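Here the structure is laid out as structure tokens; the discussion comes afterwards.
Let's look at chain A:
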Amino acid sequence: MTVPIEHGFVLVALLWAIGLVGLLSRKNTLFMLMSMEIMLNAGALAFILAGSLWQQADGQVIYILILSIAAAEVGLGLALLIRLRQHIGDLDIDKLDEMKG
Partner candidate 1 sequence: MVALSFLIWLPLIFGVFAWISENKFKSSGNWITLISLSGLLIFSIYLGINGTSSLSWEWFARFNIHFALLFDGLALLLVILTIALAMLAVLVSWNDIEKHRGFFHFNLMFSVAGIIGVFLAADLFLFFLFWEVMLLPMTALILIWGHEGRRYAALKFFIFTQVSSLLMLVAIIALALYHQDQTGELSFNLGQLQQLVIPENMQFWLMLGFFIAFAVKLPMVPFHSWLPDAHTQAPTAGSVLLAGILLKTGAYGLIRIVLPLFPSATMEFAPVAVTLGVISIIYGALMAYSQTDFKRLVAYSSISHMGFVLLALFSWHEVALQGAILTIVAHGISSAALFSMAGLIQHRIHSRELGKMGGMWASAPKMATVTLIFVMAGIGMPGMANFNGELFTLLGSYQQFPVQTIVASLGIVLSAVYGLHLFQRAFQGPPNVDVVDLHMRELVFTSLLVVALIYFGLQPHIVLDLSSETISSLMQIAGEAHP
Partner candidate 2 sequence: MSMQELWLLLPVLIISAGILAVMIQASWKRSHFIAQGICLVTLLLALAALIYQYPTDVKTITILFEYEPIGGFFSLLLLLVGISVALLQGPYMGANCKEVAEEFYLLLLLSCLGAMLLVMSRHVGSVILSIELMSLAMLAILAYNRERKLALEGAMKYLLLSGAATSLLLIGFALLYASSGQMMLVDMLQSPMGLMAKSGFVLVLAGLAFKLSLVPLHFWTPDVYQGAPVNSTLLLTSLSKAAVFALFIKLILLVPADFEADMIRMLSWMAIASMLLGNWLALQQQSLKRLMAYSAIAHMGYVLVAGVIAMGIDHSLVLEGVSYYLLAYLVASILIFAVLTLLSRLDDQQDVDELPQLQGLFWQHPWLASIMTIAFLSLAGMPITIGFIGKFYLLTLAIKLSAWWLVTAMLVGSAVGLYYYLRVIFTLFAPAKSDIHQASGAYVTKIWVGLITASLLLLGILPGLLGDQLRSILAIG
């Protein structure tokens, strides 16, 4: 099978952009966390792509490492969410936002 590597990276870019839009436009922190997951996933895909381009296992190794990063981030993020939920009652980032930008 052949896939032009550019097309693969277009997919990465699309996913990353969708994630960014979600991160910037959603108000609910849970959705922002999901958007961030999509972005990290785009990064993971990029390494798989590059790895398969060079026929090396290194890409997949990095993928596994990214997996552990994502797991740790999600764990921390959700823990924070639980704590925030207790403080505020819901997850609206605007209610969080009492600090001036």
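Structure notes:
The rule we apply is simple: a residue touches a chain if its C-beta (ideal position, glycine included) is under 8 Å from a C-beta of that chain, and two chains touch if they have at least 3 such contacts; residues count from 1.
Per the selection procedure, all candidates are chains of the complex that A comes from, given by their letters.
The structure presented is a predicted model; accordingly, all values stated were derived computationally and were not measured.
Of 1 or 2, just one candidate touches chain A in this complex, namely 2. Across the complex, chain A meets candidate 2 through its residues 5, 9, 12, 16, 19-20, 23, 29, 32-33, 36, 39-40, 42-44, 46-47, 49-51, 53-54, 56, 58-59, 61-62, 65-66, 68-69, 72-73, 76-77, 80-81, 83-84, 87-88, 96-99, 101.
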